[in-house]
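Missing here is one protein chain; the remaining ones are kept as they sit in the complex.
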């Protein structure tokens, strides 16, 4: 068989580990041939490929990013996109695709399956918000990076009797904030899943200062205050009603400084959460995903996505995988609230 | 309620996170009081305690080890041990115990339960070999430390065209070797679960040298060669038939050097695998174990152990928890063999 | 002797290592007694102290921040400040002070020396911009944190064919940017010492994209474009002419995106550069500074600051120490320019 591989969407530590496992097992166990498509769906759409054999995957296991490049190209939003993909795959003699990506990339994969393209999906989202798998790779790395930053911030916060607000990734799901906050001993954790009351947060912060320690507030970039609380401060909104200065972390730090009378500072972790070498958890998970994906390809079990369930790698239909966003359930948040404000 | 807490067996990153979660939730949510017992079962046996309140658990989340100390004391191997424990618990007004430990510590807990002591167990084994839980805390930290060492060793091996043998923990179960080897891109992984053929290992090593990369061999301390292979080298055994020089890693490196004609060196990771700050995965797991253990205590659900199943914390009977050693199943080893020797 | 210790200004990894060394050697070698002053010069000004003995300095060597707290209080800017300090020191029976801090803290120390207070200074600036010492502690830690962030960002930049602008500390001196940029393999490094031409930077960025790698631009927070370049974009300035959105990094990324047509993103490292456990270099330097500072106190050699010269710790007059800012000399910048734009 001749198999194409592509990576789509935001990059994530572990992508290269998947590619390596797919190629290594495909060649050594099954005798497959591989073609690397560049930059997600742009690769098959425009027929842009790169060589992908044993030599190309050597040494990439510990490397972040993706040797194939990535993009957010969606062939279904481009006139004739699907036809181009099908003809390019035919021209290149591709029998099947391994598509590694998140909701968007796998959504395309699911639709292409219906149109007769042989695809196996590998789930990728640093936010851990895909419903059909216990975990996605990249998430554990992001959480560890955020936790290490929080570890560092505790001492500087305490030396200056300041509040430190740490803004982490998570537009729609708060998994990184929840886990990094729990692991880092945050004083408050704020998620997109539940609007927060800025006065309650200020109360937690004040309670923490009474212990002679200083508070660390972990806030997901998508977290929002209660309706109305941000309107009260509309001088900080731009013409479109967006927060003007630096995002929710910055806004919150200013609020907390004003309400508690204690200095507050913000750190926005940003892209360092998605770069760099993966943790062991992510390397093992990504490797196992890759090994099982190529098994599925070999068996002709297309239209599926590999997924983690407990300690097992299973297969689920691609359509199921992208059906709903996995957000933080209320009981996980309640669990964490024990540590708030003290 | 007045609750005793103890940690037994080898220390493990995450023990302090459990203690902190138990105490924080016990006090803030349930109004419990706590007594810390020192050094595992020696604490209740000899009535040696230390204060354990909110102040004592501040700042310990990121710290390895256990603030309570540990030991391998087994009251059932001491005359009148159980009676002493029961009378000490009565004298100290202890209503229930949270026992954090591995097979031995939890085995004692299970037996004490039968004798009317109120115990809830929290599983701890750096080797990840307890059957009733998907993972134990400390394991992920150990695997990451071993992986980082392997990452470092790749470049020195290649610069000198040497084989590097890395001996990791695991007397009876090879989970650390399997995961660290997979994550570190090892050339061969050797586990206690399956005797290895030293000639086959030498073959893998030679095959790797043909790629112009150098081989890393990850060997669990409890791995053994095929029957007879070590006897051939009995000058290296002491009077009891034990390997004389430094363990299986050292023995294997000498064999590989002889068989392949290429220099080989050994690194024994030893105690650095169990020390130091826990990873995010272990801090979150340990914290959740602690929170759920104190819930079980509060509900009077004794004789149980908390356990991880998928993403959920569940409770299982203590006796079940210690029934059998969870070794690496053959399919997980086969999965990894794809990467051997190339 | 009875000796007061204080830490002033922004916190820095290594402060606790200094405190520990001062106290350990002072007590065990010389039999001194110690008093900890809280929060920099606020401590002696308001007579706020904390116990400072062997027990208080145990375990603090690897901890960032300062157990004494810090502030920017300047007694010379407060009516009667100096008199209050002198009378508090007399009331507390303090014979001498060890003042650990940067330009401001040591400037106060120098003036107090002239007024008859016995002070020995220990230099501290994360920016490494004190003229009288080869290095200050905290700098090496900050550079390593920034370098690790840059290491992580390379792969994410390349996966998305983006420019990544990393803003690091350094308002007046670009040492952190220079060293982190050199160590991290930055494509361009921009310092406060030299205004940059945004078109030349865009040229470097474009040249880098031709190599199929992606550019990392390291910019010190105090770096500025050539006169006039920012005025052209005055919609991004606030009423005071300050950059409105997020600082120079954000401004630069927007410029580069516009000029090169390639996406650009910014990461502002902020407070994580000054928090957390110190590197070995900083722990050794801080420890040696502490040991030599207490020697100076013991010898009655006041009005001096300890400093690093080559591998030796020497003493220099406090006034000299704070005379001028040590900026990056032009030959060090030229040295680094070899790597720009390719």
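Which chain is which? They are A, B and C, in the order written, and residues in each are numbered from 1.
Please note the rule applied: contacts are C-beta pairs under 8 Å (C-beta built on N, C-alpha and C of every residue); 3 or more make two chains touch, one makes a residue touch a chain.
Keep in mind that what you see is a predicted model, and the values were worked out from it rather than measured.
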{"item": "Contacts of the hidden chain among displayed chains", "value": "B, C"}
{"item": "Per the touch definition above, residue among C:33, C:46, C:95 or C:134 touching the missing chain", "value": "C:134"}
{"item": "Full-complex contact with the absent chain, from B:49, B:70, B:88 or B:133", "value": "B:70"}
{"item": "Residue among C:18, C:85, C:143 or C:188 touching the omitted chain", "value": "C:143"}
{"item": "Hidden partner chain, touching residue among C:202, C:291 or C:318", "value": "C:291"}
{"item": "For chain B, the residues touching the chain missing from this view", "value": "7, 10-11, 15, 39, 63-66, 69-71, 145, 148-149, 151-161, 164, 245-246, 265-268, 270-272, 274-277"}
{"item": "Chain C, residues in touch with the chain not shown (by the definition above)", "value": "21, 24-25, 28-29, 54, 58-59, 61-62, 134-135, 140, 143-144, 146-147, 151, 179-180, 182-183, 185, 211, 213, 277, 279-281, 283-284, 287-288, 291, 309-311, 335, 338-339, 342"}
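The working rule: only the chains that are shown with their structure count from here on.
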{"item": "Chain centre separation (chain A, chain C; CA means) in Å", "value": "34"}
{"item": "Distance between the centres, which are taken as Cα means, of chain C and chain B, whole angstrom", "value": "41"}
{"item": "Residue list for chain C, restricted to those that touch at least two other chains", "value": "none"}
